[in-house]
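Attaching a single structure in structure tokens format; questions to follow.
Just one protein chain is left out here, and the rest sit where they should.
Labels A, B, C, D and E are assigned to the chains in the order they are written; within every chain, residues are numbered from 1.
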Amino acid sequence: MGLKIIDDIRKDYVCNLIRGGQRAEGRGFREYREISVDGDTIKRAEGSARVKIGDTEVLVGVKLDVGEPFSDTPDKGVIITNAELVPLASPEFESGPPNENSVQLARVVDRGIRGSEAIDLEKLCIEEGAKVWIVFLDIHILDDDGNLVDAAALGAIASLLNIRIPNERYGLTGENTLPMRETPVAVTMVEVEGNILVDPNFNEENAATSRLTVISNADGSLSGMQKSGSGGLKEEEIVEMVETGIEKAGEIREKYLSPL
Amino acid sequence: MGLKIIDDIRKDYVCNLIRGGQRAEGRGFREYREISVDGDTIKRAEGSARVKIGDTEVLVGVKLDVGEPFSDTPDKGVIITNAELVPLASPEFESGPPNENSVQLARVVDRGIRGSEAIDLEKLCIEEGAKVWIVFLDIHILDDDGNLVDAAALGAIASLLNIRIPNERYGLTGENTLPMRETPVAVTMVEVEGNILVDPNFNEENAATSRLTVISNADGSLSGMQKSGSGGLKEEEIVEMVETGIEKAGEIREKYLSPL
Amino acid sequence: MGLKIIDDIRKDYVCNLIRGGQRAEGRGFREYREISVDGDTIKRAEGSARVKIGDTEVLVGVKLDVGEPFSDTPDKGVIITNAELVPLASPEFESGPPNENSVQLARVVDRGIRGSEAIDLEKLCIEEGAKVWIVFLDIHILDDDGNLVDAAALGAIASLLNIRIPNERYGLTGENTLPMRETPVAVTMVEVEGNILVDPNFNEENAATSRLTVISNADGSLSGMQKSGSGGLKEEEIVEMVETGIEKAGEIREKYLSPL
Amino acid sequence: MKEGKTERKLIIDGKRMDGRGFEELRPLKIEVGVLKRADGSCYLELGDNKVIAAVYGPREMHPRHAQDAKMVVIKCRYNMAPFSVDDRKRPGPDRRSVEISKVSREALDPVIMKEYYPKMAIEVYVEVLQSDAGTRTAGINAASVALADAGIPMTDLVSSIAVGKIDGEVVLDLTGVEDNHGEADMPMAMIARTNTITALQMDGHLTKEEFKRGLKLAMGACHQIYELQRAALIGRYSKSEEREERKRE
Amino acid sequence: MKEGKTERKLIIDGKRMDGRGFEELRPLKIEVGVLKRADGSCYLELGDNKVIAAVYGPREMHPRHAQDAKMVVIKCRYNMAPFSVDDRKRPGPDRRSVEISKVSREALDPVIMKEYYPKMAIEVYVEVLQSDAGTRTAGINAASVALADAGIPMTDLVSSIAVGKIDGEVVLDLTGVEDNHGEADMPMAMIARTNTITALQMDGHLTKEEFKRGLKLAMGACHQIYELQRAALIGRYSKSEEREERKRE
Partner (left out) sequence: MKEGKTERKLIIDGKRMDGRGFEELRPLKIEVGVLKRADGSCYLELGDNKVIAAVYGPREMHPRHAQDAKMVVIKCRYNMAPFSVDDRKRPGPDRRSVEISKVSREALDPVIMKEYYPKMAIEVYVEVLQSDAGTRTAGINAASVALADAGIPMTDLVSSIAVGKIDGEVVLDLTGVEDNHGEADMPMAMIARTNTITALQMDGHLTKEEFKRGLKLAMGACHQIYELQRAALIGRYSKSEEREERKRE
């Protein structure tokens, strides 16, 4: 905490580049870094995905367990999303209980999945009011070079697309695949020096004062949104970000989720 | 923590006044500040009361829930009293789990209600050994200008006097009013410069080394007592405080609880 | 934390003595301080023992309760071992949740009892999959003059040897003595200046960089081992320590556990 | 969490269940300077929401290593009283309140002139006493007024409101029932004078067009709220001045 | 918590269940200097209660911002061993022990000459090894002796005992059974030489007259306890001196 001199220098460097119409790594303002999605890397999980966006790396694992439904939705399964910013992933992260950044990360990813009704939770009911599947979605950050949200959200939906329900472990019968209906994709943008940049890396995140995550579905509708950072945005900037977000989400869905 | 110069000055000011037979606000030594009790201000609670004693302000809310009884009292309801000294209420309060002051506050209020057997807990049994009403009594401090105990205890008993039991929410039938048998009232006094002051304000609390809370019932009997502070008291001082406490409790009961 | 000058001086003193073939209190390198074991000192516990090794003093209490078995061992009782390094026992201990030293202490003692299968856990099953005896083994350190592990482990096994199972409290019938099959004894050694010292006192512990605890059974077999400290040990040192550990364990078992 | 929704008509004959039109705010009541110990405070009701905000500072920042040598640090804590909701809330922060505390802080941050008080802290506390959807927006509105009441140098006030979708219609300022059975909720905050958006969240399902409409609707409502915040502060100052004058007489 | 009471006779033929008279203390045993590492210590049995108290300090106060520039800070922690009660107590502080720690600290505070050690801390630890009602009074008695054993400058010792009401009678020093089935419990602490009361709590139901009677009864008992505390300390010092002398021979 507390601005350090090196942060100022990095910030100036990023801002200067951008004023000149450039980004580090020679990327365009609307261009993502290289993305890779490796599915099913973790045997112990019912589903998993390792996502890299540039040097940012996130591992998402899904475990299923049998438990009680919430009392106000007795016929529906439960999703519990958790994010750990383990100190391995960044010199800024510290050990300890979830702080506001990891809580926000988990909640934004969770909101996208709920808002789009991606999982048909009613199909996760085993016995109304008594027994449902609990879907534990755990986001484990391995390397934070910026834009954790998009990597985590992509890892989450990729993990969910290939779940085998462990009916046999609990002596149950029933479908073994998780019923998925939608593929929400998160696209995060920042505003730096009046320009909108897609997929900010770590230095760009620090140079920006406002960030907006736009989560959208296959039909171009929105299923979640979150501004963060201590800056303000104008209506027209937000509208432009929403449109860009929907467009980029389509490209990512096509390229990385369709094959799954 | 740590005495600051401003605390010393305030303390001297209070002590000087008292040596001259006076109190701030022109009050007599045995006189309360202005009291107001507003019942049922919170819709979401089964009972509530907003109590002001001078500038001290406390909001007490009671929620009822169905739960299991304690194993050693299978035929009785349960009272759980909790106090939060939220940092909104005083520059001295900090966020975090209950500290010794909030624990003591909650326990003293709780003790007065239990000691007087104010609630007929047997009537809160729904099914012996299995289901009883749990009474959550939550004390929320809004402004601490001294004597939180009396305000909290008054708010607690005032909230309890007008509870509607939410039988319908749990598909139960039965009486809808909480069975109250007694109206314990707490009266707190401090000793400053050999004088006993009723209802200390914040500055008087800090100037005093000993404080005594006396909780008494309609018949003048005692149902709880607590000394606090790092000073000592003589037998005759305590006896005088107990007598004064019983007398003032009668006045408060008459004026603020009888109408409820 | 952080080496203080007085620690350095004490360390030098211990090392000098040892280089001269001596130990404080005139003990031999393979000699224990005076040991005492007082059984059944705590009425509220189902079993207890107060162990002194020199000035080190540990109180171990065992409570039994009825609870659910672990799902993977439905026909077995449960042991839960806990150690509290309460700040009463040493200027180094602090209040708060268990730290790595108390966790290690509890786990090493626990491991010795499990490894030797000292308790016949199957006999603690009341109703398979539903109800078993839970054995709470609580280690309460009272005075830390070094070698807490041996004192705690001795207190644990001594407590267990005289348990009365409180069947009547739960309306059960059955044997009233805990079925014990083995008497694991822990022997801790340190290496200082190339010498192996049995039963290090507090100063010797601080002068040593490596410590090894060897837990062994009546037949001379091993049921647990733990190296700690930031130093290294050679194979031949370890083998010597293991042999010494088994030998000393036999002596302690004979002298302090046989009478129980 | 939109999953709870069951089929329930929320709009009948073009009116909402509480009789409001689609673009109508709930009644808004603002009182300034309600607490003695706090440096600034505000009590606010928005329909059935009752919140109170207090501001302390600028004062010393603890722990020291979290001080900022260039500017004041803003701390913000949103908290619900246990009795403020239908099912008693366990005391202490949960994940929801941690997130709302962050969003609220970032909503207010842009208007505070932070360079005035390097190394210090300004603490903003919001307590929800009774809730009926929209507590975070009510809290931001109250906190903004409490900051002004505390005399914190600010470039402007921040105003906040939510829009949502019920029965397929984009409407302003959802109640609890509308939120539970509705299709989307979108709280935002804005510096009204400059139309700068400082907070924005969305939860549920909206088309792009609905989103744009909702954003405009919320922006319009923030202008109304801004006027009410100003009026409350002016009322407060004129009262103080009256008192001052009476003293002088 | 008096609600647990069931009808059970606690007094038969004018005697209590353990044969004591109404105004009679349980056997009290005090040992001084029982721990090596602590600066001062005391083991105390009061009937079936077994407690041990240790004192550390004066030593550096952590955290620094909690130091008091004018006097020493007293810290006090009352803790029950998990096996000290019928149902195993989960380790760590609960609300009861937090309150008792505060009451114990305030009971001892008035006799400590705090201005001698500005910025420092004195730490008092009480561990309950076996409990049978009255552990807080046993703890205060032991802590007071441990403070003296540690050489902390004190104006006097503090003595502590409870009175209560069983079967309608005011009696001294309740046992666990009496406390569970009785009508009131009132622990107090006192500086015996000056009859200054430093702790007082009441729980249950007492008339004003019963209260006055109980207070006098407790005060009398504190004088007895004071003599036993002094005797234990004198025994300790004479033993140390004997040892000293033997060394010199």
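In this text, a contact is a pair of C-beta atoms (placed from the backbone, for glycine too) under 8 Å apart; a residue touches a chain by one contact, two chains touch by 3 or more.
Here the structure is a predicted model, which is why all the values come from computation and not from measurement.
Across the entire complex, contacts from the unshown chain go to A, C.
The chain not shown here is touched by just one of A:22, A:90, A:195 or A:209, and that residue is A:90.
Mapped onto chain C, contacts with the missing chain fall at residues 1-3, 72-73, 76, 98-100, 103-104, 106-107, 111, 114-117, 121, 212, 220-235, 238-239, 242-243, 246.
Interface with the hidden chain, as seen from chain A, comprises residues 41-45, 48, 55, 57, 59, 61-63, 65, 82, 84, 86-91, 95, 97-98, 136, 138, 140, 142-145, 202.
Everything below uses one rule, namely that only the chains that are shown with their structure count from here on.
Comparing the centres of all chains, each the average of its CA atoms, the largest separation from chain D belongs to C. When every chain is reduced to the mean of its CA atoms, the largest separation from chain A belongs to E. Distance from the chain C centre to the chain D centre is 57 Å, each centre being the mean of its Cα atoms. The residues of chain D never reach two or more other chains; the list is empty.
Each of the following residues of chain B touches two or more other chains: 98.
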